[in-house]
Structures are given as C-alpha cells and as structure tokens.
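Note that one protein chain is taken out, while the other chains of the complex remain in position.
Going in written order, the chains are labelled A and B, and every chain counts its residues from 1.
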Amino acid sequence: MKRPAATTDAPVLTAERLSVRFGRSIALRDVSLAIPRGRIVSIIGPSGCGKTTLLRCFSRMNELVSGASTSGTVHFAGTDLYGPDIDPVEVRRRIGMVFQETTPFPKSVFDNIAFGPRASGFAGDLQGLVEEALTDAGLWSEVADDLDTPALELSAGQKQRLCIARTLALKPDVLLLDEPTSALDPEATARIESIIRALSPRYTIVIATYNRWQAARLSDLTAFLDRGELLEYGLTETLFTNPREARTESYLTGRTQ
Amino acid sequence: MMPQGVAGAGTASRAAGERLVAHVLLACTVIAVVTLAAVLAVLVREAGLFLADVSPWRFLTEITWAPAAEEARFGVLPLVVGTVQIAVGAAVFALPVGVMTAVYLHQYASRRATRLLSGVTALMSSVPTVVYGLFALHFVTPVLQVLWPGVEAFNALSACMVVGLMILPTVTVLSREALDSVPAPLLNAGLALGAPKGRVVARILLPAASGGILAAVLIAMARAVGETMIVTLAAGNESRLTWSPFEGLQTLTAFLTQLGTGDAATGTREFQAFFAVGAVLFVGTYGIHMAGRMLVSRSVGRRGQ
Partner (left out) sequence: MTRPTSRRDPIGAACRVAALVVLFGFLAFAAYLGFTASQVVGMDFLRGASSGAADSAGIGPALAGTLWLLLLTAVLALPIGIGTAIYLEEYAPRTRLTAVIESVAANLAGIPSVIYGIVGLALFVRALGMGPTILAGGCTLAVLALPVVIVTSRTAIRRVPAGLRLAAYGLGATRWQVVRNQILPVAGPGILAGCCAAFTRTAGAAAPLLVLGTATFMSFAPQTPAHPLTSLPTQIFSWATRSHEGFTALAAGAAIVLLLLLLVMNLVSAFVVRRLGGASP
C-alpha cells in the first residue's frame, strides 16, 4: 500500500527556476520542484518535453553535452549542486543515474558492478558490496554462480537490472531512472517495477517515463512536463484523478498523442 | 558538505592526477597543432616569396620549366600537364578493371574467389611505391620496348600502367563499398522481375552506386597525382610537353624529389620554386579530395531521403 505522500516532507532535492538550453533551443524553462526524501517521483510528459533533461540536471550530466547551459539552482541536502566549488564527479557519485539506453560495459558482471566503487576509490569489501547491489536489483540469484560472465551475454531485462545494480553499488542517496523499461517486454517491466517499489523506502527515486500508467502504478508524486515547462506537480492520485490543468488532462486521457 | 557514500580516501590526489593527465593531453594537442601549422606555414611562406618574385601569371602560363638553367624559366605548365597525363593514363588502365572487379566481387564471385582477391588487393595496397617503380623501370619498360621498338627507356606509358596497378586496390575497394551500400531490395526487385543479372548490374546497380564510384575514382586519381616514386623511376625527370606515351616526362612530384639531389640554397629563387610547385600539388590533391568527399556526402544524403 502506498504511504500517504505529503509535499511538505523534507525535500532531498530542490530545483529552483531551472532552465537548460542546448545552443539556441530551450529544453527546460523555469522549472521549480522539490523531491521529498524516500519517495518515488515520476516525471511524465510527451516525448521531447524535457523529462530526460530535468533528470540529468540532478546529476549534472547535461554539461557533458557540448553547447548546453544551465541556469537556476539545484539544492541537495542543503548544498547547491551547481555551486562554484562542487565537483560534478562527486555529484554523480551521490546521485546515481540509470540511462534509457541499456549499456552494460563490455566486461564481466562483477567488473560492471565494481566500476563505480573502484572509480571512487572504494577500499572496503568489494565482494560484499557487489553482492548487496545485485541482491537489491533482484539479479543476484541469476548470476551468483558466475560473476565472470560477460555482461553483454545477459538478457535485455537482466542487463537493465545490472545497470540498476551498478548504480546501487555507489550507495547513492537518490536514484534517477530514465525510461527504465522502455525497451523491455511486459514481464521484464513488471520485474523492474517491483524492484523499484522494494527500493523505495531506502532510496529517493525519480523516474522519467513516457508511460503514464507506470507513473500511476509506481509513484507517490507525479510531475507533468510539457515543452520544457512544469505544468503540474502533486500527489499522483490527485494529478491523475483531478488534474488542475487542461493540458495535463488531455495528455492523461490521450487526446494529444 | 554532501553526505559520503562509498567514496574512499585520496580524492585530492586523484584530482591532481586528473589535472595532470588533462594538461599532458592538451600539451600533445598543442604540439600537434603547432607542427601541422608549421608545415602549412613553411609551404605558404616559401611559395609566397617565390610568387612575389616570379609573377603568378608567368608561373601558370609559361610553357618552359627550367629552374636550374642559367637563364631560369618558371612555367609550371609542363609539370601540371605531365601530372595530369600520368593520372588520366593510370585511370584509363585502373578504372574499368577496378570497377568491374568490384562488380565481380559484389555479384559473381564465390566465397573462395572473394577471399583470394581481397587478399591480393590488400597485399597490393601495402606495397611501397618505390617497389612498383622498380617493376615499372626494369620489367614493364623492357617488355614495352620489345613490343614497340620506339619506346624510350623513360616513358609515360610504363609509368601510367604501373601507377594504374598501384591505384587498382583503391578503386576496387572503394567501388565495392559503394556497391555494398546499394540496398539489396532494389536489386532483388530487378531480379524478381525476371531481368538477367547483367542487365540488373548495368541498369540498376551501377547507376545507384555511381556517386560512390565516382568518389572512389577521384580519391584514386588524387593518389595518382601525388604518386612520386613510380613516375620518377619510370617516366624520368626531364620536363617537356609531349603527347607521345613513348617519351619521358616530368611530373610535379618527380620535380620535387630533385630538391634532394640538387644544391638549391635556402632563400634562393630556385629553392622557393620547389615550394611553389609543392603548393600547386597541395592545392590540386586537396581539391580532388574535397570533390570526392562532397560527392560521397551528396550521394549519402540522397539515399537518406
């Protein structure tokens, strides 16, 4: 059962007047929203509305794209992520992101999971960390026998869970999932969704999804983006049953597809 | 401060290492850019000094090239004509054979024949051109002299044939790539209509790949224009305007090799003349390359629509 979500919960991520341009085109316009700790937040909207861009703002991934410029602020546990003395690499270690395109590294399962911890100089029990991450991502039982299996030999659903486990191994505070199931069949999708639910009390999770019903099934809060603007943000139930904006309603009922 | 996750100690030293690597890579780039810029600068400067002395008009229109003569003449035309003659002559040999071999590989060859021919073209393309030059001077020319007694020891025909042999792999490989990029359904549609294979090749395959094949031809021609050792060895190094393939001639590239054997001192007009010729050669090959690249992008663009 979903816990009652109140937007007055202590926010872990707060975006204020966030705008992103790529060259001359504006991908995100003046977006302000707060992500409460421990909740699942969905970002929905038609394709090209800026879902991915918003998600990438939280882990400072946009600046890897040539010609991108970001204005506004994102606060994470009281720190401005875009502050002058903040290392984006450090941000990405704290706020993990799983990308739409499933991209296991061409290495073994173990090396895939261990990549993040190794990169950040982890000196503890790597074996244990890998097992924990794989268990949390629901993949441990399937790969425990042979962690040396090349990751590229896994099935599509396993690959996506591997990518989630890879991020969990960093023990991030926030998990950003960009279209986590867009390339998967219904069965694998259900699997991923149940894993996301199981992770939810421990991690704050933000999901960008084109799939409205996935947002309705999973999230406590939902944000509706359209053409780079945040039109509506609130409890998922409220947004789906009683949207404030006409454009939200027409999107949810499928009239603008 | 942000909460810590799995991050271990030593972040500061790693950041220093990270900066060091970035600086080393930047230094590499600066060295590379300065070096390549210096190449262009030397060429442009010396050629510029030459053209300040000898007017561009005289350089491009006079028909005698004798830079080391007592009364030096600087008409580059014989070298340009010689270069074009060799390149066109080589193309006459290499184009039909190369393109048809590509069609053979694409349409007719068995797997074994494909492997054999691919191996042969790969070997041929890695042979240094001075070795081809040896073959031209000491095998092809004597054979030609047996066939036609009028053939001189240094002659354009032998150079053309062997330059053609040298560019054959380029023509074949690039043409085959052009053929491979023709969508298979197009051919199958033709075959399904009952057209004989040869007709499909002539009416569908070759026209569809024509842009890519033309680009292959241009790239091969650029190589022929820049070819030095074969023409120096086989066609000799005497500048003259002639239409007889049995006589020797001098190309832009062959002339440039004489800088090593001559004694043109830095700063003299004779020395600068080499750079003016180098600049002509540079502009020529550059132009052919650009044309080839434009053709490739245009034919790709058309297919994309």
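Rule of thumb we're sticking to: contacts are C-beta pairs under 8 Å (C-beta built on N, C-alpha and C of every residue); 3 or more make two chains touch, one makes a residue touch a chain.
Computed from a predicted model, the values in this text were never measured in an experiment.
Within the full complex, the chain left out of the display contacts the shown chains A, B. Only one of B:60, B:97 or B:241 touches the absent chain when the whole complex is considered: B:97. From the set A:21, A:39, A:166 or A:247, the residue in touch with the chain omitted from the display is A:166, counting the whole complex. The chain omitted from view is touched by exactly one of A:119, A:190 or A:216, namely A:119.
Against the chain not displayed here, subunit B makes contact via residues 14, 17-18, 21-22, 24-29, 31-33, 35-36, 38-40, 42-43, 46, 96-101, 103-105, 107-110, 113, 116-117, 120-121, 123-124, 126-135, 137-139, 165, 168, 172, 196-198, 201-202, 222, 225-229, 232-233, 253, 256-257, 259-261, 266, 274-275, 278, 281-282, 285-286, 289. Where subunit A meets the chain that is not shown, the touching residues are 59, 61, 64, 66-67, 89-90, 92-94, 96-99, 101-103, 105-107, 115-116, 119-120, 150, 152-153, 163, 166-167, 170.
By definition in this document, only the chains that are shown with their structure count from here on.
Once the centre of each chain is set as its mean CA position, subunit A and subunit B turn out to be 52 Å apart.
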